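See structure below.
A single protein chain has been removed from this complex, and every other one stays in its place.
Chains here go by letter, A, B and C, matching the order in which they are written, and residues are numbered from 1 within each.
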Amino acid sequence: MTTVKDYSNDVENEWCPGCGNFGILKAIKKALSDLDKMPHEVLMCSGIGQAGKLPHYLKCNIFNGLHGRAIPVATAAKIANHNLTVIAVGGDGDMYGEGGNHFVHNIRRNPDITMIAHDNQIYGLTKGQASPTSDIGMKTKLQPHGVVNSPFNPLSVAISLGCSFVSRGFAGDVDHLSKIIGQAIDHKGFSLVDILQPCVTFNKLNTFKWYRERVYKLEETDHDPYNQTRAFEKALEWGEKIPTGIFYRTDENNSTFKDMRGLTPTPLAYLDEDIDISTLVKEFT
Amino acid sequence: MTTVKDYSNDVENEWCPGCGNFGILKAIKKALSDLDKMPHEVLMCSGIGQAGKLPHYLKCNIFNGLHGRAIPVATAAKIANHNLTVIAVGGDGDMYGEGGNHFVHNIRRNPDITMIAHDNQIYGLTKGQASPTSDIGMKTKLQPHGVVNSPFNPLSVAISLGCSFVSRGFAGDVDHLSKIIGQAIDHKGFSLVDILQPCVTFNKLNTFKWYRERVYKLEETDHDPYNQTRAFEKALEWGEKIPTGIFYRTDENNSTFKDMRGLTPTPLAYLDEDIDISTLVKEFT
Amino acid sequence: MSVDLNIKIGGEAGQGLQTISSVLSKTLLRGGYNVFESQYFLSRIRGGHNYSQIRVSNEEILSKKESVDILIALDRSSIDQHVDELSGGVILIDKNEIDIEDEISSIFHVPFSDIANDVSGNKLYTNTVATGAVLGLLCYDFEYLAEVLTDYFRSKGDEVVQKNIDAAKAGYDYSQENYSQKCYFSLQSIDNTSNKILITGNEAIGLGAIAAGLKFLSAYPMSPSTGALIYVAQKADQYNIIVEQAEDEIAALNMAIGASFAGARSMVTTSGGGFSLMAEALGLAGITETPVVIYIGQRPGPATGLPTMTEQGDLEFVIHASQGEFPRCVLAPATAEDAFYLTARAFNIADKYQIPVFILADQYLVDSSFTSKIFETSRISRDRYILSADEIESMDEYKRYRITDSGISPRAIPGVAKKLVIADSDEHNEIGHIDQTSENRIIMNDKRLRKTEGLKNEIYPPRIYGSERADLTFIGWGSTYGPLKESVDILNKSGFNVNLIHFNEVYPLPAKTIQKIFSDVEKCVCVENNATGQFARVLKIETGVEISDTILKYDGLPFTTDYIINQVHERKMI
Partner (left out) sequence: MSVDLNIKIGGEAGQGLQTISSVLSKTLLRGGYNVFESQYFLSRIRGGHNYSQIRVSNEEILSKKESVDILIALDRSSIDQHVDELSGGVILIDKNEIDIEDEISSIFHVPFSDIANDVSGNKLYTNTVATGAVLGLLCYDFEYLAEVLTDYFRSKGDEVVQKNIDAAKAGYDYSQENYSQKCYFSLQSIDNTSNKILITGNEAIGLGAIAAGLKFLSAYPMSPSTGALIYVAQKADQYNIIVEQAEDEIAALNMAIGASFAGARSMVTTSGGGFSLMAEALGLAGITETPVVIYIGQRPGPATGLPTMTEQGDLEFVIHASQGEFPRCVLAPATAEDAFYLTARAFNIADKYQIPVFILADQYLVDSSFTSKIFETSRISRDRYILSADEIESMDEYKRYRITDSGISPRAIPGVAKKLVIADSDEHNEIGHIDQTSENRIIMNDKRLRKTEGLKNEIYPPRIYGSERADLTFIGWGSTYGPLKESVDILNKSGFNVNLIHFNEVYPLPAKTIQKIFSDVEKCVCVENNATGQFARVLKIETGVEISDTILKYDGLPFTTDYIINQVHERKMI
């Protein structure tokens, strides 16, 4: 049995005390050990940002790449070695801003990976500019008169593209969050976990308190996660009440990953066949 | 009165005979002259692809930039000179693939420009690879076993982000299309016109006939374009029946463009003030 | 007797001149000839003026020729644009389709479309009639054509094959009957058993990658590299390769790096514009020390430029791309054969040094078909330099970035053993975790840069063609090899003494070896397909060797032997 301790290392944590990131770290460790995955079976890919540092605080294989590019790395690593449990993690700026195109197109590609977005509605590491998900009116040094753009809605976009697993967690509720993450990892296909993550340093608007007063659990309502239109409506809900849990999922035939020709039972990375190109060469005679 | 002829030039057209692009060109010319815009008041920005060549076949100001990047150029040009009527035009590969991130984020930014996508569900200029909107199963030289990724749905994504004008036209119905384009240009805010455009050379699946058998007009149904959920449902409709017309619109307070501080009645491009920085310098003493 | 015949097929995009050209080329190859087939086409799908050129010889040919012997004109403008290139040659046209008011004596009329209709019942066979007509004019053995048509149309069924053969035969016969006596050329099939292939640069690169054990290719389509991408995609199933069309070039290279990190040999295909978007990920490969092969088919820039034309304008960009300093390697194939072996070699260098390696080719090379000796897989080794599970487990601790003398650290792939593999785009310690200290920075940066030394020893010296000592030495790199080699031959035959130093491994350069080679050089000129002489600059910086003279070309077209020799004479270089 894998335990949470198996996932602990002694790398110095650089996050601010009290940050929502700690809850996410805990939830991921718990989810992985609950699933009885071993650290070497797991690959975490991340981008750059406070969230992007997460893999370093976890014992597992890590590819901490470029800002915004965790998803393409994760997708391709999974294709190269489908024995690995592959998780892409990053901030809202990283995943939805710089990496927005990969987010959208990997939902279409539907590889069997899990995407975890630390959605603190701010750029943390670069000291507090608006992110794609910042609420209208939020003031920052770069937006001195407040944000005017309407926020990016990762859930409604994912649902509108038929993403096969769309969920939201809250960093302040580790147990609930770790269950969502567990299901997301278990899910065959691209699974999205967007996480409400208070940034105690820069986001004075969306605080632990602010979120706590608003979040509720979809599973405690009569929400049917298999209904795309209802899921869409739920995804638009933001303000007085903020739903968490699983918004949308489709369980059947939902990984185009396995449709890929050329994917052998042995991972590509381990293949070491003799390669004979003589018949190909013949075609040029 | 501006007429369609005012928009004609003698640049050699490089499209294939019979291509759906011709209908789009006609519809744009008609819409612009119906709106009584003069060519020098119009700026068309495009990317690279067969669709991206369109501005050259029209008499107007042109910025034919990089593949995938028409929208950022158009948005910024509009900010620099809001007297211009700015249209961004490109193919489905250009606008939704390479330029996908700009599509998503400019809907949020909501500048007062019109985006016209020639959606032929294929990469035309590079000779027939799958595009983000290609139907599942479509075979190409690069997808010899057929497309497996689920198609990008520009309409549902736009609606899920609250895009203030979301529409679809058909290149085979120039009158209807030109009316949609006219309304889109007239609309204050980011307006999307996705156009079903048969590529007679490379797309043997989605032909004029194929589309004609399926398209119907939303305005001939009881569709309410002000209802986001209904619009979303309509946007998911694809197959036996394909809706065209205006899916979604919001008319009030829908251009964050005008919320921009620093935007003077005189376009930025024409400002030629004396600039006195002495008070700023003082702050450093 | 030496044969050197040049056939040009001109017409609009969409008229199918590519089919005529391919079938003709293959037919001539099968009869034992060496064929060099090159393309000129515009960035459009229909219309415009395009042409294909087939040069045929019994000797080795690696470049195109300017003067034309047979022009097959599928439209009027093919005549207008190319009539001047005919030096005693003929124009083959269908006067029923093209209006010719003026009588041009060199015009041979063949009613392509009428014959097609008569014989095969469909105008679609027009091009096949034309193909037959050319071969009739050459008194070429028809059997080769029949065989090639059979191969070419096999997938369309027996009836189509037969109709094509009939159409071809009718065109062939028409030429024979009407023009054979007038024909100055006659091509007898020669050494039929020679093991030759006809292959484009793109196909050779694709094939080289497959032979090297490519497992993952991600790309966003871009001319002129798409041919290699499609070639691999078509063969992917047979070799367990995943070919993934990316949403953009940023994704393409990040994906290739992800797959490579996870253990699959990976590659991207693109052109300069697409590579521009990969510059950041190049640095990612650099600092994470992840092997990856980047194939760039160059075309004229800046920006979109001339999408279907050729240039060697991206060399310095590729050498300096991405912020910071890290080792990389640039290979620039001279011919399709070279492209095949160099591509395979690129994967080995990438894996050995854990660096990005470029195949820097150009539109001319990759869209042209070269006749080559059959490729030998036996000359290709697959050297992965990856730790086995046992090797990893026997280590006390696994450090992905262990400091070593060579700068090369032992590479493990994740999941193989219980030890973890950690890679980071931040500056990192030996384990792979972020480390922002100055002490660590210095040793890690030094470690990475040390690899360049090993790499320089790895690089092969340039090829020298011609005599050891010459009055004039051509310097070239990449695809200019063919025309330069032929220029050397021709000039030396005319009594001059010139030679060629040609680089197909262009970065980094082993300074001493090259200085030594250049110590024998009297006077030299660098011949490059760009406007500013990029390789001359690289050579100067890398080795100190200074080349004062250049022959440059940046009109979108490749060098021809004629052009080079003209320049040499005009500018009185010898």
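Convention: a residue touches a chain if its C-beta (ideal position, glycine included) is under 8 Å from a C-beta of that chain, and two chains touch if they have at least 3 such contacts.
What you are looking at is a predicted structure, and each value in this text was computed from that prediction instead of being measured.
Listed residues C:47, C:89, C:263 or C:313: the one in touch with the omitted chain is C:313. Residue in contact with the omitted chain (choice from C:154, C:512, C:540 or C:569): C:540. Between the chain not shown and the residues C:11, C:47, C:111 or C:283, the one that touches is C:283. In the complete assembly, the contact with the undisplayed chain comes from C:275, out of C:51, C:231 or C:275. Taking the complete complex into account, residues 42-43, 250, 271-273, 275-277, 279-280, 282-284, 286-288, 298-309, 311, 313-314, 316-317, 319-326, 424-427, 436, 438-439, 441-442, 445-446, 449, 530-532, 537, 540-541, 554-557 of chain C touch the chain not shown. Touching the omitted chain from chain A are residues 14-17, 48, 50, 65-68, 97-98, 100, 123-127, 129-130, 132, 141-145, 201-202. Counting over the whole complex, chain B has residues 11, 38-41, 43, 45, 48, 53, 56, 59-66, 69, 72-81, 83-84, 101-102, 104-105, 260-264, 267-271, 273, 275-278, 280-281, 284-285 touching the chain that is not drawn.
The rule is simple: only the chains that are shown with their structure count from here on.
For the pair chain B and chain C, the distance between mean C-alpha positions equals 37 Å.
A separation of 31 Å divides the Cα centre of chain A from that of chain B.
Per-chain Cα centroids separate chain A from chain C by 41 Å.
Of all residues in chain B, those touching 2 or more other chains are 97, 100, 132, 145, listed in ascending order. The set of chain C residues that touch two or more partner chains comprises 237, 243, 247-248.
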